[in-house]
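Scroll down for the structure; my scribbles are underneath it.
Partial view: only certain chains, each at its native spot in the assembly.
Note that the chains take the letters A and B in the order they are written out, and that residue 1 is the start of every chain.
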């Protein structure tokens, strides 16, 4: 019996070890997505602002990370009143999540989601927003706004969690949250100079380095294989679930790419490669909520729809004269909604299409629209306040000259001597 | 006893958990090699075609992935008649491989090998092939051709597996398969305009962005540490094997780099850095078949030979007027053969140099030449059919202008303003 007890104790350690390896490495994969955001965004905009957008993503990580450490995590994962919590030093208690990993590690993987959400915003405000007001907003977002959404969805006491809302890795809490924050930010900030003409014409502003954007896209795609399966938060007991999540994640992304290729080819007569990158990302965003509850064929359908939705959304948003230089609102906002709602349609147990009735669908819709509205309204307010106090935009001269040279005294590319 | 039974049950779950972590993360490493292929190929060709090659790699992933899901996996891993299988919904049965991970996860890691194989081809057809015929070929390759080779080698019922063929992570099934498909494709397609002059002169067409190619190379190098050790398909019980595979993989790659540096320096008076990248990759391809059965010094020798072979092969292939813009045939085809045969020479138990006689060597040679011939012949046929029906090449005007601008309406680099 002595030996049995020892063996059992050792097994507890082993299980903790396995789950720690899993979460630590998935968290690292999620973390490196920040490089993906930075490079994707830099490649999709003009060279004269490339380093300033990379700086903004570093701010997402550095300021956002410290804010989520000091305040945000406690708001998200303390004892919830349904809407928020308020604990500091939360990293030492029992969070009621049945974790086998340390709270510190849980904090780090959750931070990855927070940083992803704010990095969506950095793309939408590219080429025109001043850096210190942006840093201030990053702090507000990572300390308060995002943590509240996370509380609703993932805190066991959150109001959406209590309703049975299924948002496995965050189509709503991360992507719709980030995307509708981005929408409000882009609206208040206004378009880049010269983007929309008085006569209604829209001037395309092509990205300056599409292979660099592709580097970013591949990094994001890679990172999603930590983002979605890492949301299991444990490997032991989840061997089948992890496999399901991984394969669904892949299938939806592939379908998103195929759909965009086909759509842009038939709609415009040629494949839009830039949009194909966004189509893949849209498929990934779309499957993020339901990767744990849908079958593989459903994952493909979700991805196909996402890949078309994103193409349409980019055009519609542009026609609304909302200037989103990298398509972040379409990719993350619109497909965050789609992915969340798709759970209500395709979930094998509770989805409308599989005989589960409409209740899951209603819950999903309530949840994602609540989050989108929350993100939009609060951001709109905060940005209006910032606009009328510290100011949001760089000067006309700075915008024309490029933020890199004017504000930072650097240029991305020196003469290629 | 109750406790013992519980403990044993928990241990089964723990082992599944460990193996799932291992395979899921190795599969993610393999998956991100697609970014490596895309960027390596883009950097090694001209800017005017860079986005079109990246699009081709996205097609490898998206179309290839869906084809391998719908058809290919069943052909590879269903109940084999020695040459192929035909099952759909295969992901739910027992594959007879003693897997501790879910079939869905096994599918995803196998998909990584399929995508790698087809991505070899995308490099060889760069700068001149139309995208839709390419997409069609990707489907054929990932649905039927590659799965047959995988069936022969890795399906327990495959004819090569039955012979004791050792191709641990696919020098033959992936690299020779991809490389000889690339050879036939490049031959039927013909060289890029202006590459080979009437008077026999060969015009070098340098890559437009070698640091971008280096990004790709480092990504591939990284990914190989998932590719080779991940082929164990389980971590528990394989602690020593994984270490052997990892260290052999490294040593061969280092030796490949050193050999190419020395060879090009002594042969041409200066180190050819572009070829050094290929030398490293050649070392990796060379060790892929035998990383589980050779000792570390043998791994170094295999890498050294690979690093010289690739230099010679690139020149020979070029003199044969087969236009392979990125050296894919030399890296993957020739060294796929070398690596497979090297098992018969260096395997510590069955290799010729270690007293194992010639039988393993003969088996290895039969296997890799069968795969190379299969790849070449079928591809040649399919490409001839495509050529005489839908057509393979972009128009002269398009090729001169660049596929990116002509077919896709984009340019990789906008003015660096």
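We adopt the following convention: a residue touches a chain if its C-beta (ideal position, glycine included) is under 8 Å from a C-beta of that chain, and two chains touch if they have at least 3 such contacts.
Not measured: the values here are computed from a predicted model.
What's in place is 2 chains of the same protein, and the file's complete complex has 3 copies in all.
The definition used in the following text is that only the chains that are shown with their structure count from here on.
Subunit A and subunit B have Cα centroids lying 32 Å from one another.
For subunit B in complex with subunit A, the residues that touch the partner chain are 3-4, 7, 10-11, 13-14, 16-21, 24-25, 27-28, 31-32, 34-35, 38-39, 42-43, 50-52, 54-55, 58-59, 61-63, 65-66, 69, 91, 100-105, 107-108, 111, 131, 209, 212, 215, 219, 404, 407-417. By the touch criterion given at the top, residues 4, 7-8, 11, 14-15, 18-19, 21-22, 25, 29, 46-48, 206-211, 214-215, 218-219, 221-222, 225-226, 229, 234-240, 242-244, 246-247, 250-251, 253-258, 261, 270-274, 276-277, 280, 296, 300, 402, 412-413 of subunit A touch subunit B in their complex.
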